[in-house]
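A single protein chain has been omitted; all remaining protein chains appear in their positions.
Then we have chain A:
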Amino acid sequence: MPRSQTGQPGFLGFVHRRRRGAELFLLIQALVVGIGGYAAVGIGVDGEVPTNILTYGGWLALLIIACHVTVRRTAPYADPVLLPVVAALNGLGLAVIRRLDLAEIAQAAGAGREPKTFATDQLIWMTIGVGLFIGTLSVLRDHRVLQRFTYTSGLAAIVLLLMPIMPVIGKETNGARIWVDLGPVGMQPGEVAKVLLVIAFAGYLVVHRDALALAGRRFFFVDLPRGRDLGPILAMWLISLGILVFQHDLGSSLLFFGIFLTMLYVSTERPGWLVVGAALFFAGAFFGYQVFGHVQSRVLDWLDPFRAWDDGSQQVGLSMFGMSWGGLLGRGLGAGRPDLIPYAESDFIVGAIGEELGLTGVMAVILLYGIIVERALRAALVCRDGFGKLVACGLGVVFALQVFVVIGGVTDLIPLTGLTTPFLSYGGSSLVANWVIVALLLRISDQARRPVPDLSSDEPSEAETTQVVKFA
């Protein structure tokens, strides 16, 4: 790499910096969170540092350093903050899941049954996720390549979304039909579908944005789109309704519709789409509330979490108890009773963090997510191509919506929906998909922050040996 191109003012005074050293510095702090959290869990529960701290810490460090080296090699200008934030969240999630495992092991020993643990699986999933992260960054040297797969990924996403409702492989868990059972492993195809959908939307919108943006009429100071351009939005609305109807999955239907709507708005720059979309969303939500018992009970549980306590609808209430018990500073890792919260290792992991790490911990987690979203949107802002802008924007909004829906759900801000908390929750599909999302965001930010090749240079360059076709 020519050193002269770093640290020098480039296009419009923009200073291109690699900041890989900063990334490494932040990554070491993230490792302290992950390994320190793991050690704290051992001290909190058993009174001693876990014996396998070295192998565990070594493995975690190896994964993180592998990520860093890959970024250094393949995406040197990528955003230096994203990876450390993700590493910190993933490490914290592992520690908290380990903490819940220890409670489960103690309880299972008391009841004389086999404990159901998650931490080891999660570490394996993280390894796979990091592998895919490295693979994505190594193989995909330019995100614009993805635009070629607009319709392929759209189709794949739809197939994935349909899989859970297919007879043999689809399976219902806790009232939502969002799982696929493929022999030894189960997966939630929706987690993968959301990445593919963002790519498909971006590819479609970047081509059709003018038609969607310019045609239409003004109605009460709002630019409304043309009827026939409403096609995609209606189709998306129907798909999300379908997910709500057939899979009983409020969270995903809200998420998919929300992503599409915001990407439509960003590509067309017309708030009218938001008005139409929001109207459709509320119509759909109202319809769902009227027709489906599970939507109604979720809304009633939200209004009064202690309403149906004796009928078993306790999860939000239990999570709120956990968080209030944690208070400002928390009970300390290993010193609370997060095992009293159902699904604490997946949907309700924020409740467990709130109990043992307190409001401080919850705020730190929310802020870390905020940083991810902010970094994604920043990549979208500086990105030079429309497709990249839309993908980065869509992925950022995926994060924002998912985090808002999940954390809002477990803290009784909005009705509870079943989504995972990115990087924290136990869940293979989610973790792997999110690592790929981070790889894509890093790729786009690398492209965006990289200096523009100086084509006016007199120096003979590699480019001149081949024919360069310039478009106006």
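The working rule: a contact is a pair of C-beta atoms (placed from the backbone, for glycine too) under 8 Å apart; a residue touches a chain by one contact, two chains touch by 3 or more; residues count from 1.
In this section, contacts and distances are computed from a predicted model.
Chemist: Can you pick, from "NADH-quinone oxidoreductase subunit H", "Phosphoribosylformylglycinamidine synthase subunit PurQ", "Penicillin-binding protein 2" or "Glycolate oxidase iron-sulfur subunit", the UniProt protein name of the chain not displayed?
Modeler: Matching the unshown chain against "NADH-quinone oxidoreductase subunit H", "Phosphoribosylformylglycinamidine synthase subunit PurQ", "Penicillin-binding protein 2" or "Glycolate oxidase iron-sulfur subunit" yields "Penicillin-binding protein 2".
Chemist: Based on the whole complex, identify which of A:G251, A:G336 or A:G427 touches the chain you can't see.
Modeler: A:G336
Chemist: Identify the residue among A:P115, A:G408 or A:P451 that touches the chain left out of the display.
Modeler: That would be A:G408, which touches the missing chain.
Chemist: Which residue, A:V15, A:V159 or A:M363, contacts the hidden chain when the whole complex is considered?
Modeler: Hidden-chain contact among the options goes to A:M363.
Chemist: In the whole complex, what residues of chain A lie against the chain that is missing from view?
Modeler: So the residues of chain A touching the unseen chain are 110, 262, 265-267, 269, 306, 309, 317, 320-328, 336-337, 340, 354, 358-359, 362-363, 366-367, 369-370, 373-374, 377, 380-381, 386, 389-390, 393, 396-397, 400-401, 403-404, 407-408, 411-413.
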